[in-house]
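Removed from the display is one protein chain of the complex; every other protein chain stays in position.
Chain nomenclature is as follows: A, B and C, assigned in order of appearance, with residue numbering initiated at 1 for each chain independently.
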Amino acid sequence: MKDVQNQPDARKMSIDRVGVTRLRYPVTVLDRKNGIQHTVGDLEMTVSLPHHFRGTHMSRFIEILNEHHRELHIDKIGDVLEKMKSRLEAEEAHIRLRFPYFIEKAAPATGAMGLVEYTGLYEGSLSGKMDFMLGVEVPVTTLCPCSKEISESGAHNQRSIVRIRIRYSSFVWLEDLIETAEACASSPVYSLLKREDEKAVTETAYSRPMFAEDMVRDIALKLEQDPRILWYGAESENMESIHNHNAFASIERWKTGAGRKS
Amino acid sequence: MKDVQNQPDARKMSIDRVGVTRLRYPVTVLDRKNGIQHTVGDLEMTVSLPHHFRGTHMSRFIEILNEHHRELHIDKIGDVLEKMKSRLEAEEAHIRLRFPYFIEKAAPATGAMGLVEYTGLYEGSLSGKMDFMLGVEVPVTTLCPCSKEISESGAHNQRSIVRIRIRYSSFVWLEDLIETAEACASSPVYSLLKREDEKAVTETAYSRPMFAEDMVRDIALKLEQDPRILWYGAESENMESIHNHNAFASIERWKTGAGRKS
Amino acid sequence: MKDVQNQPDARKMSIDRVGVTRLRYPVTVLDRKNGIQHTVGDLEMTVSLPHHFRGTHMSRFIEILNEHHRELHIDKIGDVLEKMKSRLEAEEAHIRLRFPYFIEKAAPATGAMGLVEYTGLYEGSLSGKMDFMLGVEVPVTTLCPCSKEISESGAHNQRSIVRIRIRYSSFVWLEDLIETAEACASSPVYSLLKREDEKAVTETAYSRPMFAEDMVRDIALKLEQDPRILWYGAESENMESIHNHNAFASIERWKTGAGRKS
Partner (left out) sequence: MKDVQNQPDARKMSIDRVGVTRLRYPVTVLDRKNGIQHTVGDLEMTVSLPHHFRGTHMSRFIEILNEHHRELHIDKIGDVLEKMKSRLEAEEAHIRLRFPYFIEKAAPATGAMGLVEYTGLYEGSLSGKMDFMLGVEVPVTTLCPCSKEISESGAHNQRSIVRIRIRYSSFVWLEDLIETAEACASSPVYSLLKREDEKAVTETAYSRPMFAEDMVRDIALKLEQDPRILWYGAESENMESIHNHNAFASIERWKTGAGRKS
């Protein structure tokens, strides 16, 4: 049977990235408290393609995934990328995995337990050396400092999504990044709040007003102080309760002295 | 050329609805203030198919749309449905059109003008008689009565989406439904707010706390009192600022004495 | 602390449904082959609210979920609904759970194994009696009979989504409905196909051309013949490769003699 993908190509045009996107797969990932967590990943796996091949072999991406028995722990990403490079005869390999991630959180007054959903992100590239980025999306409450300052009572507040991505020199947990995001918000969000808890959350948020700008700055300062972190991106998108559009702020930095990816 | 769709079908199974979905089309709709408004519609057009035909003729839906020169004013929906019934030789025809709809709104203190986006909905069916439903989605602010009552200061609030649908006996504007929704919220939302306006919106919302339950009840009461309206559905979905899930409430009623669709 | 939700309400307006939406929760569901499957649910839980109460107690929905230790097997839905009714003092309770569901499937020629993603749906209501609906979304290939008939070679084909929902008198597996959908398509889809498999899938699809209309009729006929099933809805939405819109067909029926829900 003819291998059309392996045919020579005369166009002299290499391709940066070719592969599969929107591939959904059940995976297990590392969980700081429970060891592992079962979740469902949304995957993108691509490789570079030299100018002399007509196409890549898409089925090999799935075969590599299968060999890992659905375990996509953070420390397996390097292996997956190595296999992608060698099996697909590529100079570069890239993987991106997004997944819902749940943590049990105690309500602030009653201690009632509830699960909160976050989104985890692993993004890795391998050419000569490995480049790995860990990310997280964290829902939080933000309360507007301007609205509080100028109003006789109350202040507009809303659900916001904080996104943090880092490159690091030694291991960082998703949970560490989530704690950083929640510590810099007006308040964390919870799934289960009794009346006493709702009082506590409301009063905490009112006592800690934060612009999107404040939040990304405070997160950036915390990440600056963490010696494990080489690069970071921090952004906040506030689903403004007084508008039908969002307020947004973003900071991205290589730390001084960190080996910048060329 | 063979007409495969027109082939007889032996399965003795009529089809309730067959047609096109996710069809996007530029349309003009009626605008209370400006006469017409240009927008982009998302359309679903379907007909019933008797058991003895194998398939419908999908291209005819598009032809009918084209004949209307992109005008899908509310009073043309009946014509479109008539044409769908006759050209597709169907017992029943259905259309659903959703579209972004913009209204210029003055900020509450400075009067600064800004455009707010709503979603309009026309939904029509024609079998023996015509059944038409007008709908709208309205972003608003809601502020939690419980949070206000139990907290020393502040109260959680958030962006909410109110959805109203009605069947009516005499013409109702989209704008009428939007005004109803905004009048029953803690506050409308705006695209342009100066500091004085933000103060006004914050204080108004704080003075008018509303559960999702309160809002749908107040909307329902207003719709009950409007003699033009025969049937209504009112719902509110609050993107809770203290949770990562939404709070929801919904009421749907035929008014006493209104001719219920069998 | 005041219980604002429990306050009397003078508006004389009961609420059909009030509760939580877009609640994401890790759950386990029954799996025909492996016993259970870990997945992530998207939940909607609502109850009716009598006219004399101002609001419902949203936190109780989460508490009920927690008591089930993340197990939302199909045979637990009744218990969950009972608890919702009693704890929230409601006449009616509703739950809807959607979740990604994976099945290992062998490629048609080489037998290579790969996981395919489906979407499962449990929808239950409890007022006097229980009403339960099981649903599934199945991606398949459809190849157009008209295009094949009139063209000298080739035929347009595309990814389609089949949706089946049933009410039943004795237990039906999600896997049963998935097999029904795949048996009525031009071909199932796979995640892993080697060249021999791609040849088989292409030739199978070309030999089994199916309109959206054909597919829903064949599914309906199969469901008619299954004595366990009382009611069914079958629809297909084809992401037409020759259009930027979709083709759609839908059939919904109570079987003759089945106890129709009033």
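We adopt the following convention: contacts are C-beta pairs under 8 Å (C-beta built on N, C-alpha and C of every residue); 3 or more make two chains touch, one makes a residue touch a chain.
Predicted, not measured: the structure shown is a model, and the values here were computed from it.
**Student:** Which one, A:Thr39, A:Thr56 or A:Ser125, makes contact with the chain that was left out?
**Tutor:** A:Thr56
**Student:** Using the touch definition up top, pick the residue from A:Met113, A:Leu230 or A:Ala249 that touches the left-out chain.
**Tutor:** Missing-chain contact among the listed residues: A:Ala249.
**Student:** Kindly note down the residues of subunit C that lie in touch with the hidden chain.
**Tutor:** Spelled out for subunit C, the touching residues are 116-117, 139, 141, 143-144, 146-148, 150-159, 187, 189-191, 193, 195, 198-199, 201-203, 205-206, 239-245.
**Student:** On subunit A, where is the contact patch with the chain that was removed from view?
**Tutor:** Listed in rising order, the touching residues are 1-2, 4-5, 9, 11, 13-24, 44, 46, 49, 54-56, 58, 145-146, 149-150, 211-214, 216-218, 220-221, 237, 244-252.
**Student:** By the contact criterion defined above, which parts of subunit B meet the unshown chain? Give residue numbers in ascending order.
**Tutor:** Residue positions of subunit B that touch the missing chain: 1, 3, 23-26, 37-40, 59, 62-63, 66, 100, 102, 112-115, 117, 191-196, 199.
One rule holds in what follows: only the chains that are shown with their structure count from here on.
**Student:** How far is the middle of subunit A from the middle of subunit C, if each middle is the mean of its Cα atoms, in Å?
**Tutor:** Computed value for the inter-centroid distance: 29 Å.
**Student:** Hey, how far is the Cα centre of subunit A from the one of subunit B, in Å?
**Tutor:** Once rounded, the distance between the two centres reads 35 Å.
**Student:** Nearest whole angstrom, what separates the Cα centre of subunit B from the Cα centre of subunit C?
**Tutor:** 25
**Student:** Of all residues in subunit C, which are in touch with two or more distinct other chains?
**Tutor:** Only 1, 23-24 qualify.
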